[in-house]
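Single-structure report; data block below.
Here the complex is missing a single protein chain, while all its other protein chains stay put.
Order as written gives the chain letters A and B; numbering starts at 1 within each chain.
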Amino acid sequence: MARTVTPARKLTFTILAWGIAGLIFFPILWTVLTSFKTEADAIASPPKFLFFDWTLENYATVQERSPYVRHFLNSIAIALGSTLLGLAVAVPAAWSMAFQPARRTRDVLMWMLSTKMMPAVGVLIPIYLLFRDLGLLDTRSGVIVVLMLMNLPIIVWMLYTYFREIPGEILEAARMDGASLWNEIRHVLLPMALPGIASTMLLNIILAWNEAFWTLNLTTSKAAPLTAFIASYSSPEGLFYAKLSAASTMAIAPILIMGWFSQKQLVRGLTFGAVK
Amino acid sequence: MGSITLRRVRKSFDTVEVIPGVDLDIADGEFVVFVGPSGCGKSTLLRLIAGLEDVTDGQILIDGQDVTHAAPSKRRLAMVFQSYALYPHMSVRKNIAFPLKMAGLSAAEQDARVAQAAGILNLTPYLDRRPGQLSGGQRQRVAIGRAIVREPAAFLFDEPLSNLDAALRVNMRVEISQLHKKLATTMVYVTHDQVEAMTMADKIVVLQAGRIEQVGSPLDLYNSPANRFVAGFIGSPNMNFVEGEAAARHGAHAIGVRPEHWQLSTTAGALQGTVGVAEHLGSDTFLHVGLDGGTPIVVRAAGEVPVHHGDRIWLTPQDGRIYRFDAQGLAL
Partner (left out) sequence: MATRHQRGLARLMVAPSVLLLLGWMIVPLAMTLWFSFQSYNLLSPGTEQFIGLMNYRFFLSDPAFWAALTNTLLLVGGVLVITVGGGVLLALLIDQPIWGQGIVRILVIAPFFIMPTVSALVWKNMFLNPVNGLFAWLAKLVGAQPVDFLAQYPLASIIGIVAWQWLPFATLILLTALQSLDSEQLEAAEMDGAGAWAKFTHLTLPHLARPITVVVLIETIFLLSVFAEILVTTNGGPGYQSTNLTYLVYSLALLQFDVGGASAGGIVAVILANIVAIFLMRMIGRTLD
């Protein structure tokens, strides 16, 4: 639409939009800035915005409270593990529902979605007791399995909506061209579905990384990911703003960057394909 | 070699029977066109031959060999799809080579065959492009190229031209006909466009509601349609039907007259009517006439005829060009 927009109008809206966006982003910016301050500067009044002694010491001392690296690795293991496990289970299911739909496929999909609606507290107690009895409390594998199950419906749905965009005729063409099922998947389906699989993976890593019900309730120290580690700052010990900020910055940075790259897929994944 | 035989082939989806039972012989090297309105089962029939669908009952033979339960890849057939179904992530070269790769041919052999097919189809300059960078006609050629490199027993075409614009469609029609002459391989071609059927086929199979209405050469179908459905479907514009008294005079429930078989007069004739629209193309004149009884008639007159909207004219069918049908629609 070749509309003429007066520069004044454009400028007004630009200033307004940037102003609001700046306010919304400010807490994150403030956290990052604070992470480079000394503890004294962090609580200085009036607050110091840019002119303070920049220091990296908080990043070094975050380790004091607990081995930060271990929690970071736990987060990676839990996010990646639950996502990959989920994909392994969901790819065949989504493939089959997208390309070989049966009369019940629609019902199965809706039912899978309905499991996502179940509030976690409804199953907290049995899962907690089962985990206690099986020795799975505070283990990575326990959390991985629970997060995988929790996100499985989203993974299946996202993959399903992506797979459905691959025309069935192309797979049939491969079959006519003499491809076995394995070759059909390897040479035709997977390369075409790769972008969809990648975005599904990305979104689920984000969701699993930030999950803060099961990780808080099923881990205490050994297997605690960053969500649980950061929560330990809710009982503060002395001056801690700068260290909290440093720990927070490190915890959110990787996912923030991934999130920015996956905005479009996020919309689609979180609305189960209802908004594209 | 590529003869195809269907014996009492039936197909139902759940409880809906889409092909109630078809017998058909396709000879080696023949160009057979399945034609019919949408939903008539022509594509399903093709997919049954391809092996992309299971037959519910009956047998499919290729060169006398029973392939009813064989996988698509074991039938030595190649298919060109309506959407072309090119692999978007592969170059044209890789697309064409894909069936050869699947067949385990050496790289050198693949290259040689791809080069040959590209030569035939004028695709050589485009071999390293992706399908997304090609025009509709070029994509169609790649799809055909992918089919011919395999040297299959027969080619199956599923409405291959319906996504092309009108001008390109005429060109591709000619190209496919030439390809058939060159390769002399069996081709089974599905279309809803009777012009494609008439211009390309050795043998036309007219289908309706999963049943074969008539099988024959284009001119057989034009000259002696077996029933009202075939008579109305083959020929463009469609045949006109007149019922009632005018038909009774010929001892039939209905008579059919093709638009090109009317004689025009401003003074006398068998039927009178008023011209609604007159289309003057120079080479032909098409008249849309409303008979006095209300029946609409299309008349195709050769050359320029000075008739206009609102004129009263008389129409008389040419001798020997009247098709007579009984109340069941069968030709008398």
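Here are a few things to note about the model shown:
Note that contacts are C-beta pairs under 8 Å (C-beta built on N, C-alpha and C of every residue); 3 or more make two chains touch, one makes a residue touch a chain.
The structure presented is a predicted model; accordingly, all values stated were derived computationally and were not measured.
Touching the omitted chain from chain A are residues 1, 3, 5, 10, 13-14, 16-18, 20-22, 24-25, 27-28, 30-31, 34, 43, 45-47, 89-90, 92-93, 95-97, 99-100, 102, 106, 108-130, 149, 152-153, 156, 181, 206, 209-210, 212-213, 216-217, 226-228, 230-231, 233-234, 236, 241, 244-245, 248, 251-252, 255-256, 258-260, 263-264, 266-267, 270-276.
The rule is short, and it goes like this: only the chains that are shown with their structure count from here on.
Rounded to a whole number, the gap between the C-alpha centres of chain A and chain B is 53 angstrom.
By the touch criterion given at the top, residues 14, 50, 52, 71-73, 77-79, 81-83, 85-89, 98-99, 102-103, 146, 150, 156 of chain B touch chain A in their complex. Those residues of chain A that touch chain B in the shared complex are 103, 167, 169-170, 172-180, 183, 187-188, 191-192.
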